[in-house]
Each structure stands twice: as structure tokens, then as C-alpha cells.
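The complex is shown incomplete by one protein chain, all other protein chains being positioned as in the whole.
Our next item is chain A:
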Amino acid sequence: MAGSENAGDLSRILYVDLARRTYWVEERPELFTEHFGGAGAGIRLLSEECPQGTDPLSPKNPIVLAVGLMNGVFPLASKTVAMFKSPLTGNLGESHAGGRSSIAIRMAGYGAVVIRGKSESPVYLTIDEDGAKFRDASALWGMNSASTVGRIIREVEPGAGVRTIMRIGKAGERLIPYAYVTTETYRHFGRLGLGAVFGSKNLKAVVVSGKKSLKFKDPKAYRALYEELFNTFCKSPLMCKYHELGTPMNVLPLNMTGSLPSRNLQSNRFSGAQELSGENMAEKYLGRRTACAHCPVSCIHIAALREPYESEPYFYKTKMISYDYEPIYALGAMLDLKSPEGYLKLMDTVEELGLDAMSTGVVLAWATEAMERGIVKESDAGGLALKWGDHDTYIKAAKRIVSMENEFFQALAKGVRYASSKYGGEDFALEFGGNEMPGYHTGPVAHLGYLTGARHSHLDGAGYSIDQRMYKEGLKYTPEYAAKELFEEESWRQVLSSLVVCYFARGVYTPEAVSRCLRVLGLERSAEDLKERGRAILRQKYAFKYREGFSLRDLRIPKRICETPTPLGSITEEMIRAGLEEFERLVMG
């Protein structure tokens, strides 16, 4: 039953065992008071649950879905953190998603859900305040489109408006190590292969719903602080920036400075930037903007694509396809697709299959260059001639990755690191710690950050933004400066992703503001305490990574990033290696 509880009393962990079809709740208040939930709780739970050396696709790999103290309480605290061992990198797997996921988990009364074991047959979970139910998912297994799965569950399960429906597509079922989990159709736990971990457990979907109400010792103080924060967000430039054009507003500025990787980073400029710019996409295709629950920004941009049926005259369908900067980079710029329709069709295919758009784009870009250089032949690809800008062929290739129809596509299905180790072409295999490259070639710090980031994501330490600041202020790269900035930024982001606040809100949720929010929740933490906590969480992630065999010294640096200049000039391997050493000193410290 939906009851009330004190907002600061988050402590319940729902454990689900898929093999035995049981669940239970454990009270773990310290995960929230000491570690704030989210990433802080997630890494502790993962370290407990995942034995050293676990095969990521074995039943022993747990799935942790964690929220934090600020979810459902303050605006823009709208994210859920997933922790698992990644089948793509073989190491720490962490991915964040919005939609309604965090509100649903929090309002069902849980701080985290831990999913163990493997179901004998396809299953989906429904979770509410009373616990978990195991539903037969045999009829949903093998469906062509992940959105159909969402449609069906939406009809047969209660909780419209206060639930999240996380699900996988075929890619997850077929254990592609860069398969996503999608939620509310357009938001994703995209990176590092959570979808394959779902698939390996025969877990098709997780539905969570809840409607709790949370009390405060001082309700007036809560209301006053909420109103102040809400008004600050509504007046801040981020609101307008992310609402109007969304993340694709970055296409033109990044292209102009020569930071937008195109044709597998053979170029730092994309000739289709104008067509795929946020401005053009909004003007010609934007059909709807939507928001995550409890976030007024509404950055999600959905294009309406009207397509004719070829079999019948005057007969059309309109598809609603989301677009963001990263997929435009990976499936647009990297593949040199200049037509928005072509890009949207490929995006739609990738969504339906259940693949991470970023990894898929980088994999296809590598494959195209490999074919261009004769490392692989058309015959390897079953007669498919991959060519820059040819979206129809890329759509076929994406489907063949998921069907893994021959040796070549089986290799691509394992990611760029594996494919290049098999066929050669490592120099232009754009992977960092096993994860495919994000869309910023802004300078050395971006790349250093892909290597040092605990998730090998551009969002870990936001190196691109450090590069951009150096560019603006005319600063020169030094390994000490770069490593320090990355370490401090990634550390602070651990606090945000523990609470769990969307990074778009980072300008408002300063250490001081977070400290005020926690006080309303009954926790006294100074800004300095918070920062120290962030460093501790990052070090704990690193402890997990090293336990599982990671080493900053063993990282491969793709030659290609040194061949194509950045706005800050050319990168050398020495620059990056020196930065890695500095970072190692900080993170081990």
C-alpha cells in the first residue's frame, strides 16, 4: 500500500533472485546516509554482489538499479544509476538513464533494486511497494521491435503515469555486448551493455511503479528551498538551451571548431553538419518535446518522420524518432550521413534492435574504413559494400550485427576492440578501455578523460569542457592540470550521480546547494565533506576496476586521435601517457 515515510529515511533494498523466483527487502540505511544512494550505493552493492573474475554474462553478474536521496524530492533529480559488470569492457559497467525510472523506484519505496541469478525461461518483473512479481515473457521474446514490447506491457500492467518500463530489444536477447536497456521509449541505459546482462538472465523487462508521499521535519523549509531551486532552473540559460534545440545544439559549434569526428575521425569536420544541426532538425522534423519525470527542462527531442508505403499510393506512416547529439555524431557524422531522413531511419532501426547508438556508429565507421583500406572485403560482409553516407546499407549492416549472420558480423557484434584485434586496423579502432568513442575531438583532455573515466564516458570527467575552456582562455596542456581537473570533476560528479541529479543541473546543484538540500532531508554535510565523499566513491570504483584487472598503464591509445588535429593542435601519445600517470597518482592517492 502506498504510504508515507520520512524523506530522509531511504534504506530499503529490494533483492530479486530470478533463479529461485523470490524477493526480499533488506534495510541498508548507511548506503544512503553515508553514500547518498545512486552511484555511491551502487558501487558498494556491485562490489559485494559480483565475485572477482565473474563472467559478465553469467548468472553471477548482478544488476543494481540505484536511486538517491534527492530523487522525487528536488527538481532535475531524475536519473537512475545501473551498475553491473560490463560484457563490452569486461570491467565496471555503469550507465545512467532518466525517463520515469528514478521517480518510480523511489516512489515504490526502494533505494535500490538488486537482481541476481538467471531465470530458466523468459521473464519480466513488475515491482511495486509490495515487492516483485515474476511474469512470463515468452510471448515477448524475439520480437522485432523493443517499442512493441513497451506497447504491450503498457496495456497489460497498471500504473500509467507513475511507472517505468525498462526493456531490451533483440540485441539484448542475443547478448550483443553493446545492447541497451531502454525506458519510456526514448531514454536509455545505453552504454556498456546492460541490455546483454538482462538478456543473459532471460530478463526481458522490468516495470516499476509507485506513488509514495514523503514527509519532512520542516515542511516549510522544504517548500521554500524547492521553490527557490525550481525558479532558478526556470530562469537559467540551461532551460532555454536544452529545451529549444536540445543536445543537438552542439552540432554546429563543435563542427565550426573542428571538434566533430566524421568518417571514423578521418576528419574533424562533418560536411552534413548543417543538415543534421539542431536548428535544421527542429525546423524540419521536430514533432514533440518531452521531459523526464520531475524535470521541467524537457530536453528530449522527437522527430516526426513521414514515410510513404511503397506498395500503395497515397499511403503513409509517421514515425516518432528521438534524436540527440551523440547519436547524430555516431550514426550521422561518423558515417557521413548527410540526409536527416537517412540518419533518422538508421536511428530508428538501431532503437528497434536495441543497440547502443554510439557504439553501433563507431563500429560501423571502423568497418567502413576497414573495407576502404581493403582489410576486410565485401565478401566478408556477405556482399554488403559499406560506403560513407549510404544509410540503406548501414541499416542492413545493423540488422546483420544483431543476427550475427557470419564471422565478420559476429566480430562487429563484439565491438571495435574485438573486431580490430581479429582483422587488424587497431590504429583507427576508436575504443577507450574497450568502450567506443564519444563525439568530442576537442583536444587532449577529452581523450585523456575517455581513458581515465571510470565508465570510459565523455560524461565522467567532461574532458571536452576542459579542452573548450583551455581553448577559450588560451591555456596550454599540461598533464598535471588535465589530470587534476578531470579527477576533481569526476569526483564531484560522483556526488551528483549518487543523489541522483542529472548532470544538466550541475550548474545549480553546487556543493553548497547540495549541502542545503541534504539539510532539509536531515543530513548535515558541508560542501567540503561532500567533495571528499565524491573522491571516495571514485576511488572505490577504481578499486573495483583494478580488482577486475584494469590498469591505466595498459590502456591502448588509438593512433587516429593523434593523426587528426584538434582545436588545441595535434595530440601526441606522450601527452596522453603523461596525463595517465598523473591521474593514476591522484586516483590511487
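Here is the rule we go by: a contact is a pair of C-beta atoms (placed from the backbone, for glycine too) under 8 Å apart; a residue touches a chain by one contact, two chains touch by 3 or more; residues count from 1.
As a working rule, contacts and distances are computed from a predicted model.
Participant: Which protein name, taken from UniProt, belongs to the chain you can't see among "4Fe-4S ferredoxin-type domain-containing protein", "Peptidase S45 penicillin amidase", "Molybdate/tungstate import ATP-binding protein WtpC" or "ABC transporter permease"?
Facilitator: "4Fe-4S ferredoxin-type domain-containing protein"
Participant: Among A:Val73, A:Ala146, A:Ala171 or A:Met347, choose the residue that contacts the chain missing from this document, as touch is defined above.
Facilitator: A:Val73
Participant: Kindly state which of the options A:Val162, A:Ile466, A:Ile557 or A:Ile576 is in contact with the chain not pictured.
Facilitator: The single option touching the absent chain is A:Val162.
Participant: Touching the hidden chain in the complete assembly: which of A:Tyr226, A:Tyr481 or A:Tyr546 does that?
Facilitator: The missing chain is touched by A:Tyr226.
Participant: Among the options A:Arg28, A:Lys85, A:Lys212 or A:Arg560, which residue touches the chain absent from this view?
Facilitator: Answer from the full complex: A:Lys212 touches the omitted chain.
Participant: State which residues belonging to chain A touch the missing partner chain.
Facilitator: Those residues of chain A that touch the unshown chain are 1-4, 7, 72-73, 75, 103, 106-107, 147, 150-151, 154, 160-162, 184-186, 211-216, 219-220, 222-223, 226, 230, 234, 239, 288-298, 302, 320.
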